[in-house]
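Showing subunit A:
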Amino acid sequence: MNLLLLILVPLLTATAILLMRNASQVKWVALTGATAQLILAFVLFFAFRKEQAAGNPLQMLFQQQYNWFPSWHISFHLGVDGISVAMILLTAFVVIAGVLVSWNVARMTKEFYFLLILLSLGAYGFFISLDLFVLFFFLEIAVIPKYLLIGIWGNGKKEYSANKLALMLMGGSALVLVGLLGVYFSTPEHTFDLLKLSDIQIPPEVQKICFPLLFVGFGVFTAIFPLHTWVPDGHSSAPTAGSMFLAGISMKLGGYGCLRVAVFLMPQGAKEYSTIIIVLSTIAILYGAFATMMQKDLKYMNAYSSVSHCGFVLLGIGMLTKVSMTGAVMQMVSHGLMTALFFAVIGMIYERTHTRQVNEMGGLLKVMPFIITILFIVGLCSLGLPGLSGFVAEMTVFMGSWQHPDPLHRIATIAACLSIVVTAVYILRAIGQTAMGPIKAGYENLSDATWNEKLAAIILVIGIVAIGTAPFWLNDLVSPASQLILEKIQLVQ
Partner candidate 1 sequence: MNEFLMIMKSEWLITAIIFLLLLIKLGKGMKNGSLLLLVQVLLLLNFITGFFFNKEGSLFDGMYHTSSVIIFQKNILSLGVYLISLLFADWLKKSEHLPEFFILLLSALLGMFFMISSGNLLMFFLSLELATIPVAAMANFDLGKKISSEAAMKMILSSAFSSGILLFGISLVYGATGTISFVTLPTQLNGSTLQILAFVFLFAAFAFKLSIVPFHLWTADVYEGAPMATTAFLSVISKGSIAFIFMSALYKVFGSMNEIWYNMVMILSIATMIIGNLFALRQQNIKRFLAFSSIAQVGFILVGISSSSTEGVSSVVYFVLIYVFSNLAAFAVAASISSQTGKEKVDDYKGLYKTNPFLSWVLALALFSLAGIPPTAGFFGKLFLLTAGASKANYMFITVAALNMIVSLYYYLRVIRAVFMDKNEQPIEKINTDPATKLGLVICGAGIVLTGLLSWIYDYIQSLN
Partner candidate 2 sequence: MMEPGLYHILFISTALFFIGVYGFFTRRNLVTMLMSIELVLNSVNLNFIAFNKYLWPNRLDGVFFTIFIIAIAAAEAATAIAIIINLYRSHRSIDVENAEEMKY
């Protein structure tokens, strides 16, 4: 399996899109590209499982290394482990769904799809790169497309949101950059290579400075409290596909970075700061949930709930046990699929009702059964119903977190457990007000989903159910990787 394909396919798709004449051609090219991505992701997945089954001892499989700025000891070093494979699968799912959902974008279709694909390119690159410089390169590639997507095709106070998002994310990546440079110079032979660095013991005083820089920097991407405020505005102003990508993919870049770079390279720093991480993420979980309870706008609701759900990711990482970290990754995947689907549904509803205020809707189940059924599914997934992905992920995080007997961890875990009740409250409130009850006047003859919307929704639902009903494949994929990270941590006294 040649990982370069994961970069080349989006690249070719993007260029092809630019060459296309009219909107419909653009769409089909984009769809083909997205499908190709999905196929690739699955090929990668099975190839990876095969290697695993064959008992390949390497941490990173399918490695490739090309010279790139050798004078800085930078090399275009690619490779994947279970976590990255999971992330790549997630990305592929979200991308194809996003392409399908935005099928009838009228304005500047070409540019729109170009940016979407560019964003996916950034994500793939980020997930497969083993050289911190390359990783950072792709991380930043993924920022500007979001800005443009929100700013051009968004609605509401889009300029404000777009600016806020771009600046906060760039701020995050600025911190990351400083952290990376610190790591780079802390080692005898200056290198950005992840594996080389993981062999070298980075001096504690450097970790003391660089870990928070890196963690907070990546944390901004995954809405670490209190640097999460770009999330509500950004998501709510973005076009449907935009918010799908935002919540589904780009928030995951952060979590992945925290795990793969910050924790993996600087276990000592991780140990040192884990308390703070846990406190912050617990706050984010509860606070996000309660804030969600008060939202009237569906997109804001989902955005705040994303803050709460990504809190689980950070909690899992902060707990520094194998199970909890596996859970964090699962939560990333699950939340990615789930929230993308949620935004897709919200978009579909909005296209028909032209409002996102829950109290202006009602009884939509009667007129759009399919869409609302999906809304039910995704809602139940987000409140952690067994058989859907959310449950598995959250339970894994809980089980992992509970392995620490000391009060702090206990309290954090219990608080997290209680948050699922609050989740139930706001999800049911949203569903009850939009889907159930007597139908509001004027909505009697709205249409149900079109083929592309149905397809998109079904694809994502398949993902959710696949994890929810058979979590073992994801678990088997991820837990060896988190095992290795854990061993790094255990090396520290």
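Regarding selection, all candidates are chains of the complex that A comes from, given by their letters.
One rule holds in what follows: a contact is a pair of C-beta atoms (placed from the backbone, for glycine too) under 8 Å apart; a residue touches a chain by one contact, two chains touch by 3 or more; residues count from 1.
From a predicted model like this one, the values you see are computed outputs, not experimental measurements.
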{"item": "Neighbour of subunit A by the touch rule, complex-wide, chosen among 1 or 2", "value": "1"}
{"item": "Residue numbers on subunit A that touch candidate 1, as the complex places them", "value": "67-72, 74, 133, 137-138, 140-141, 143-144, 147-148, 151-152, 158-159, 162-163, 166-167, 170-171, 174-175, 177-178, 181-182, 184-185, 209"}
